[in-house]
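Every protein chain but one is kept in place in this view of the complex.
For chain A:
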Amino acid sequence: MGDRSMGCLMDWQGQMLAEQLMQIMISSFAVMAFLGGYALDSFEIMLLVYAGVVVLTSVITVFNWPFFNSHPLNWLPQGGCEASKARVLSEHKPKC
């Protein structure tokens, strides 16, 4: 789905940020577009501004930008905790 090409997936904090950012951006800019269109007496202006807002928001929140991955998860190594323990005993370095 395009995630691999940008490196890691978004982390959980990033996902929450993306969702909140999306909702806040669209709703607040929609209010501004509505008031602007009403003041300028132009329905077309409201729709154009809103279309621009949606495009801008989708560029910012839908793609996997690096700032969405600032709290990356530390996944356990493959094989699970037991396998990792076995590996660790041979390396004298506890990991989990």
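Here, a residue touches a chain if its C-beta (ideal position, glycine included) is under 8 Å from a C-beta of that chain, and two chains touch if they have at least 3 such contacts; residues count from 1.
The rule we apply is simple: contacts and distances are computed from a predicted model.
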UniProt protein name of the chain not shown, from "Signal peptidase complex subunit 3", "Casparian strip membrane protein 5", "Transmembrane channel-like protein" or "Two-component response regulator ARR17": "Signal peptidase complex subunit 3"
Where the unshown chain meets chain A, residue by residue: 1-3, 9-10, 15-16, 18-19, 22-23, 26-27, 30, 33-34, 37-38, 41-43, 46, 50, 54, 57-58, 61-64
